[in-house]
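One protein chain omitted, others in place.
We just call them A and B in the order they show up, numbering each chain from 1.
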Amino acid sequence: MNISISSRKKAVAYLFLAPSLIVFGVFVFYPIGFALWASFTDWSLINQSPNFLQWANYSRLLADSRFWNAVKNTLYYTLGVVPVGTVISLCVAIAVNQRIRGIEIFRTIYFLPVITSTAIIAIVWTFLFDPDIGLLAYYLKFLGFTTQGWLRDPNYAMPAVILVSIWKNMGFNMVIFLAGLQSISESLYEAASIDGANSWHSFWYVTLPQLRPTLTFVIVMSMISSFQVFDQVYVMTRGGPLFRTETVVQYIYHHGFETFQMSYASTVAIALLLVVLILTILQLRVLDRDIN
Amino acid sequence: MRKRVFIALALVLILIMGTTCVSAKTVLTFWNGYTGPDRAVLESLVAEFNESQSEIEIVMDIQPWDSLFQKLLPSLVIGSGPDIAAFASENIPQYAAAGVLSPVDDFYAGDYLDVDKLVPAAVENGIFDGKHYGVPMDFATLLMYYNKDHFAAAGLPEEPPKNWDEFKEYLLKLTNAPEQYGLAIAVKETIPMWPILLWGNGGGILTRDGEVLIDSAETKEAMKFWADLVMNHKVSPIGLTGAEADKLFQSGKASIEIVGPWMTNGFTEAGLNYDVAPVPEGPAGPVTLGTSVNLVLSKQAGEDSQKREAAFKFYAFWNSPETQVKWALGSGFPPTRTDLLDHPEIVEHPWVPKFAAVAPYAQFYLQGTEKFREIETSIFVPALEAILYGVQDVDTALDEAGVKLRQLVK
Partner (left out) sequence: MVKVNYGSSRSIMRITLIVFLSFLAVFMLFPFIWLLMTSIKPEAEIVTYPPKLWPTRITFKAYVDIWKAIPFARFFVNTVVFACGVTIISLLFDSFSAYAFARLSFPGRDILFLVILITLMIPFQVTMVPLFALLHKLGWLNTYAALIIPRASNAFGIFLLRQFFKGIPIELEDSAFVDGASTWCIYWKIIMPLSKPALATLTIFHFMYNWNDFLWPLIMTTSMNMRTLPTGLALFMGKHVVEYALLMAGVVLSLIPITAAYLSAQKYFVQGIAMTGLKG
C-alpha cells in the first residue's frame, strides 16, 4: 500500500485534533450556530413560532444607543485592565522568579484572588467599598479623604470595577508568565552575560523575545475575556449607576433574561463575536510570528 | 430444580412490582428561591407535609431568585421544569403568556380550602387574563422601621411621624450626613420603596389596568418633594441597593428604613432598639407596598390529574391555619390568611400583627404586565437615578419616562 507521507501526516494531525473538534462541534458550534440563526428571527422562549426577520435585528442594533454605550463602557474597561494588568503581572512574575527563600509564599498570596470565585470577590469588595460601613472608606477618612461611594458614583464605578479586576487577575497572568520564564534556558542568559550584557540587556534581548509566545497569549486572552466581562459588573453594580458600567455582556443578559428577547440578545452576541474576532486576528498577526 | 428457581424468581418479580405499585407516591418537584434564613422554616414545613401522609412527596429545589429566573422559563418550555414553582406574583403574566402554566380556577372553585379567608390582594395578583394562575404562598407588607435611640438623641418624641409633614420634620432633625442619615431608601435591586412615596400622593408608575401614571402631576409633585429632601437635605444616601439600605439601618447609621418583615431577626440580633409603624400618610391617604409569592402549577403537571390533585392538597396544607401560624412565627411574615389575627400566638408576636394590620391598603407593584422587569430596569430606575444624580430635573425625567412607558405597553 502506498499512502503518501503527506496524507499520512495529515491523517495524524486530524487524529490529534479529533477529540477537541468533536466536543466543540456538538457543544459549542451548534449553540453558536443557533445563536446566529436566532439573530435573524424574533425567536424567544415566549414566542415559539419565530418569524424570519432578515436584517431587522442588526439594523436595530446599529441604531441602539444603549448598545453603543455598552460598547464604549466595554472598551473603557478593556483599556483599563489589559495594558496595566499585563505590565504589572510581568513585573511581578519577574520579581517572584528570583531564587530567594520564601518567595513561594508571595506567589501563593498573589494567586489567592485567582482561585476564589469572582462572585465572592465581588461581594467582598462591594462590602469594602461601601462608603458608610466599609473599611476602605473608614481608613481613608483618617487620611483625610471622604467619598460619596465609589460604586454609587457614576464617575468612579467603572474605575472601581477595573481595580477589582486587575486585583483579581494579576496572579493569573503572573503564573502564566512564570511558566514562560521558567522555560527559558539558563544557557541563553549565560551566553548573554559572557557577551557583556547587564540585567536590562538580558531582559530586553533574551527574556522578552523568549517570552513572546507567552506574551501573545496573555494579551490576546486578556482582551478576549475583558470584552466579555460580566460577573464582577453584575454583582457590584448591575450595570449602573446610570448605565455607566453596563458592558456588552451585561446588555446581552438584559435582553436574554429581562426582556426575554433572546433573538436580539443573540444579535448583540454575534456582533460582539465579530469585533473580538477581528481584534484577535490583528493581534495575532502582529504578535504571533514564529520565533524559531 | 430449574422450575423452582423460575417460580421463585417470578414470585419475587411479582412482589417487587406489587410493592412498587402499592407505594406509588406522587412526587412533585418544587422550585423556589427561599434562600437565606427563611429556608429552614420552609424546609421543616415541607418535611412536615411529607411525613403527615404517604401519597404525596414534595421534593424541593432551592436556588437564589436571580438564577432561578434564568433557569425556570427555559426549563418549563423545554419540558424539564418542575411540577410546581413559587415566585413573586408580578412574574405570572410572563409565564402564563409563554403557555407554561396551568390555570388553577378549579382549586378556588373546589373545597380544598376556605379560599375566602386568603388575603384578597395576594389572590387578585395571581390572576392573569381572567384566570387564576397562582395560589398565595406568602404575603408581606412594608412598614417603617425606626431607631428609637436616634429619636431620643435628636430630641424627638417617641411617637413616630404620621404624615409627610411630620416625616420631613423628623428626617431633617435626624440627618447629619454623612455621620447619620434620617432615611435609608434604596433605588435598585430592592423590594420597591420609592413607589410607596409616589403612591402617597396619588401618583405611581403604571396601574394594573394599563394607565400610565409616571408623568402625572401627582407623581411629579411627590417626586419633587422627596428628591428635594434627598438631594438638597441629604436625608438619604443616593444609589443604594436594598441590601445596602438594610445594612445602613442595621449598623445604626440610618434612623428609618421602609422594608419588609424579613429584617426583624437581623435587626434584633444586632441589638438595635427599634420599632415599626405604618409608613407616614401622604396627601392621598395611607398606603404601603404589598407583595406576594404565589405557587404556580406547570402545564405539564396540570395535565396529569394525579399530580394536579396532589398539588392542590399541598396548596391547601400550606394555606391552612396551622401551617400559616407556624410559617408566620418562623419567618416573621404575616400569614396569607385574614382570620388568624386573633390567634393567641400571633397576637403575642412582636411584629407579625403589625405587618398584617396594614394589608387592607397595601398596593402591589407593576402587576399584570409581562414587561414589568423591563419597565423597572429600563424606565423607572434610570429615571429615578437621573433625577437623584442631578442629571435631569424631575419634569424632564418623568416626561421622558412616560413616553417610553407608553411606547412599551402599547
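Here is the rule we go by: contacts are C-beta pairs under 8 Å (C-beta built on N, C-alpha and C of every residue); 3 or more make two chains touch, one makes a residue touch a chain.
Note that the structure is predicted; figures quoted are calculated from it, not measured.
The residue from B:24, B:59 or B:109 that touches the chain not shown here is B:59. In the full complex, subunit B touches the hidden chain at residues 29, 33, 35-40, 59-65, 67, 70-71, 74-75, 78-80, 189-191, 242-243, 246-247, 250-253, 259-260, 262-263, 266, 269-271. Counting the whole complex, the residues of subunit A in touch with the unshown chain are 9-10, 12-14, 16-17, 19-21, 23-24, 26-32, 34-35, 38, 45, 92, 94-98, 100, 104, 106-121, 123-125, 127-128, 132-135, 138, 167, 170-172, 175-176, 178-180, 182-183, 185-187, 189-190, 192-193, 198-199, 202, 210, 213-214, 216-217, 220-221, 224-225, 227-228, 230, 249, 252-253, 256-257, 262, 265-266, 269, 272-273, 276-277, 280-281, 284, 290-292.
One rule holds for everything that comes next: only the chains that are shown with their structure count from here on.
Look at where the CA atoms of subunit A average out and do the same for subunit B: the two points lie 37 Å apart. Of all the residues in subunit A, the ones that touch subunit B in their complex are 45-46, 48, 130-133, 146, 148-149, 151-154, 238, 240-243, 254, 257-260. Remark: subunit B residues 69-70, 73-74, 77, 94, 97-99, 178, 188-189, 237-240, 244, 247-248, 251, 253, 370-371, 373-374, 377-378, 381-382, 385-386, 389, 391 touch subunit A in the complex.
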